[in-house]
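For this depiction, one protein chain was excluded, whereas all remaining protein chains were kept in their positions.
Lettered A and B in written order, each chain numbered from 1.
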Amino acid sequence: MKKILFATTAFCLTVVAATGCARNEAGSGSDASSSAGGGPGDHAEKIKIEMMAASWTGGGWPDNNHPVIQYINEKFNVDLQIQWVPNANFAEKLNVVAASGKMPDAIRLDSGMFLKWLNEGVFLDLEPYLSQYPRLQNVAKPEEWALLNPQGKIYGIPIYETAQNNVYVRADWLESLGIPMPNPDEFTIDKFYEIAKAFTTQDPDKNGKDDTFGFSALGNSLQLGDLQLLAAFGLANGWKEENGKLIPMETQTDEWIRFLTFMRKAYEEGVLDKDFITNTNFNTKYAEGKVGFAMDMHYQFSQQTNQQLQSITPNARFVELAPPIGPDGSRGTRTPTSGMLKLVLNKNIDEKKRQRMLEMFDWWVSPEGEDIIKNGIEGVHYRKKPDGTYEMTEALKAEGEGRQSLLWNWMLRGNTNTFNIYKWSDPKWAQGMEQSIENAKKYPYKNASDGYLIASETFTKQGKALSDKFLQSVLEIIAGRKPVESIRDTIDEWKKNGGDKIIEEVNAAYQAKSNS
Amino acid sequence: MTNGYWRRAFPIYVMIVPGLLFFIVFKYVPMFGIAVAFMDYSPFKGVFGSPWVGLEHFQRLFAERTFWTLLRNTLMLNLLDIVFYFPAPILVALLLNEVRLAWFKRTVQTVLYAPNFISWVVIVGITVQLFATGSGAINELLASWDFDRIELMTDPRYFRWVWLVQNIWQGAGWGAIIFLAALASVDPTLYEAAEMDGANRWRRLWHITLPALRGAIVILFILRLGHIMDLGFEHVFLLQNPMNQDVSEVFETFIYKVGLNQGDYSFSTAVGLFKSVVGLTMVLLANALAKRAGEEGVF
Partner (left out) sequence: MSKRATGADRILDVLVYIALLAGTAAALFPILYVLAISFSTEKEYLTRGFYLIPRQLTMDGYMYLTAHPGFKNAFRNAVVISAVGTLINMTLTTLMAYGLSKPWLRGRSVLNFLVVFTMLFSGGMIPTYLVVNGLGLIDSFWALWLSSAVIAFNLIVMRSFFKTIPVELEESARIDGCGEWRLLVTIIIPLSLPALATFTLFYLVSNWNSYFSAILYLNDNRLMPLQVFLRQMLIEEDPSISNASTMQYRYTPAAKMAAIIITAAPLLIVYPFLQKHFNKGVLLGSVKG
């Protein structure tokens, strides 16, 4: 017994010592102080820069020795320390970091957090310095720089976003049923339903089973994941502007009635996936091959879903179409407001650090920066083939395409539409990607309240609860448990229980901004 | 004789000190944070710089339209849990105790304990898949037998039972471990002697097995009551959807929607404080009752 105790203690002490040593070694390991050239400015001093961003599926890089980070370190003589925090816990981590006073030098924030801390005096005002960094300044339009900021100040670098989603259709099903691909300009909502119904009833995958349906939806959001359908019926993407005022979708009674009648019919006839209520994301549904119409972005389909489908059915493929045109001619596809996401800098950085960081970001968003940060390092992530084109290295293929561009996707990027188009990407495919973005631009459908909604205190306190109640009604109506007309009561309830106040507060913020 | 007492007690106090230090430093020192429930806290201003708002958050909580729904849902789930889930590990331990075949007992134990490691994401995911109204395996089976399909996940009537059964599935085997350990301390000769005296299974159970478990059961029960307002967030959150929210909305999910994401730390602290006070009341009551009944309480 004593021997075991002694052995265990000795073991533990060794482990603790080893852990401690490992930490110290690792800490001093990244001291690559080669004074690399490149860029104007004095790089004599190595500066440590700490940045924090949310990480998504897949997580961040396991350490700060990633070749891209090393490249940046060398180029600018910095020591980049990136902290990746899983998005689900990002708010909590931000809170403790802020409370302990150890804010990183740069953080990528969403609009909610940004507005919450805007007036705490912790962000660096970039306005005085932007003119010195033209490439950085051009990463966004002036209104995007100004978005969410108080007058005359600029507290963060806007992250570029653009519309990319569209409606996609199973081209192979169209072929097997002898339906011609609809012309985008004639693709009405009735045509959409007609084809969707055919998908449901005519067994397009020819497997003898009655297991396909026209389209699906999500049950966890008021927009049901089918923004294109909402747009066709005139419902706002959240809020829309009308006669100088902002009105929310929750009050558009007539549009709701038309929309819900449509959806209810679809549910009854099986055209709408009956299990949509428990859907929280579409990816599996699409990949299972039971859905005819889908709405998402090009990368998703061309790189992932189609691959998954083709492992089941060789010529299955989703092909881009267009959002359906509603009875009054409206159509739209999800259009984010660029500039809602911000990369903020800590106010308390000294002049040298600030200069170095801005210099770094200036390069970062430029084509040269994009080349490295998005594609990775030649030789490590990709290599040149004898014919001049490029290909991924085995290492990158094994880890997954896109794992090298985390800084581009999750931290800061330039304003090119070359999302996920890499040096080694097939040029035709790349063209298709960029074309799809051009296509999506044709059908703008913005949330007019972006930037104002968060100003509403009632929304912050009750918004989600109110919209959940609304959603419950919507789902019950679609599933046939309540009559369509009951939406009038739901709308009244929404307005009474806080909706009216929200409208008031949002419009107050909107007026204030328009007048300034 | 105080001198004798200190001589005996000194090493005991020494044993307690390290653990006590932990509680003081990491549990009691941070308790100043409870004051946040009475403030409009900002992490930058800190606890000493944030403005005081008194009972405002509590007023907001009690004025909340859904407050009674939240309370009802929370208590209903916890009640179900106490009535059905709490005895489950005990039952498992008792059953295992009756097993003579050593290999059978060991294997079953290991298997029963394994579900504890499957995360809720997977458990709920599998349930959703099996019971999908359109294509779920179970519903397909029911349909082929000409029964009505069950909308397990969206029908509010099922929510509490699905939650309960999943809880039992995940926790019964794991929870049984404590009781098995208690039973392992029972002197085997007691059973042999009882058998010699002609006691049948039930009497052995009543007179030997159950008394051995009594201490553990009482303690666990009191502690369970202390958490009468608490529910595991992740499990409820995953099972929740707009169709069943009338029965599935509880304090934890409420706070998540209303507060933390926007950084409304003070409000969630206030709600937490409310829950704690209720829990403490329950523990004090239960402990007093237990002591009255001659049992050891938790303090």
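Here are some notes:
Everything below uses one rule, namely that a residue touches a chain if its C-beta (ideal position, glycine included) is under 8 Å from a C-beta of that chain, and two chains touch if they have at least 3 such contacts.
Treat the numbers as computed from the prediction; the structure is a model and nothing was measured.
Shown as candidates are A:P248, A:G289 or A:G499; the residue that touches the absent chain is A:G289. Touching the missing chain, out of B:F67, B:Y113 or B:Y256, is residue B:Y113.
Interface residues of chain B facing the missing partner chain: 5, 8-9, 11-13, 15-16, 18-20, 22-23, 25-34, 36, 43, 47, 92, 95-102, 104-106, 108-119, 121-123, 126, 129-130, 135-137, 140, 169, 172-173, 177-178, 180-186, 188, 191-192, 195-196, 200-201, 204, 215-216, 219-220, 223, 226, 265, 269, 272-273, 276, 279-280, 283, 296, 298-299.
Within chain A, the residues in touch with the undisplayed chain are 1-2, 8, 12, 15-16, 19, 23, 26, 55-64, 83-89, 92-93, 95-96, 99-100, 102, 159, 161, 164-165, 218, 221, 223, 225, 280-284, 287-289, 296-297, 299-300, 304, 308, 311-312, 336, 341, 398-400, 402-403, 405, 409-410, 413, 419-420.
FYI, only the chains that are shown with their structure count from here on.
The distance from the centre of chain A to the centre of chain B, each centre being the mean of the chain's C-alpha atoms, comes to 37 Å.
Contacts from chain B toward chain A in the complex involve residues 42-46, 60, 65-66, 128, 132-136, 153-154, 241-243, 245-246, 254, 257-258, 260-265.
Residues 91-92, 94-96, 98-99, 112-113, 116-117, 120-122, 211, 219-220, 273-275, 277-278, 290, 460-462, 464-465, 468-469, 471-472, 475-476, 479, 497 of chain A are the ones that touch chain B when the two sit in their complex.
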